[in-house]
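Supplied in structure tokens, the structure appears directly below.
All protein chains of the complex are present and in place, except for one that has been dropped.
Showing subunit A:
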């Protein structure tokens, strides 16, 4: 009999909270008591953040100058056709009427420049750039990576190192900044150390462990558009050459949008008021694709560089939240007090 009873209930489902769908649960409702205070709080918080961002941004200085040289009046007009003018130099003068507090960051900027093009962006060989010598040689058309085409081999089938469009098109204008002190040009020291990401410098990009570095590049050619091979990018600092050259790293970190700035140098002490002259060695052609070249000086805060968008956006959204909380309050009251409300 006992056995039979066991048999009788063998099909009985388990009585657990899960199988019976009775898991303990919290069933939140968007009630007026939650939503309206939420909006008020969010609104106030957003306005607070917005004000902070906005004020901070207001206190930042940005000095941006175009030196493309499209207009005839531009000092770099003469250089704007770099094919004709090799090693053309031009200089840009500007005046600061008050101290530009340091550290000041010195950027170059490009517009209408699509570093975010896919084919362009992937045109590099990560193995090569991480210093793997196997990728420095021609090996049955497998290395360097085929994405580097058409900057993979030169006409003699010698591998290009670093290969690919991205490296090939590296920005090669250089700048020197002078302060005019009583008619005397005094060079402002530009700090080029550590302007790239730490991870890029230390992990992602590595030079082959060959000493001297140039030996690693035996049997390779420099990128077609480059004037100097990779191991000679910085003549002043031998440690700043090869794939871990700071300017190279900055360039290789491609931008998200077609108008971008890239960090060029840091001016640690800031720029005192006065007249300045920026000497540009104008090499990089942009006129062909209607691009613009710019330089920018900016200081930064906890929130980064000057950008009022976020502050304003916060203010607008915060205010809208407050307005909506009032609207919702009114509607809620109207709804609850009107006689036909169900």
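Keep in mind that, in the parts below, a contact is a pair of C-beta atoms (placed from the backbone, for glycine too) under 8 Å apart; a residue touches a chain by one contact, two chains touch by 3 or more; residues count from 1.
In the analysis below, contacts and distances are computed from a predicted model.
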item	value
Protein name, per the UniProt record, of whichever chain is missing from view ("AP complex subunit sigma", "EF-hand domain-containing protein", "Phospholipid-transporting ATPase" or "Cytochrome c oxidase subunit 7A2 like")	"Phospholipid-transporting ATPase"
Touching residues (missing chain, whole complex) on subunit A	7-15, 19-21, 23-32, 35, 38-39, 42, 46, 49, 53, 103, 105, 107, 109, 112-121, 123, 125-127, 129-130, 132, 145-146, 149-150, 165, 168-169, 195-200, 202-204, 250, 253-263, 266, 285, 288-290, 298, 300-307, 309-310, 313-314, 317, 321, 324, 328, 331-332, 335, 342
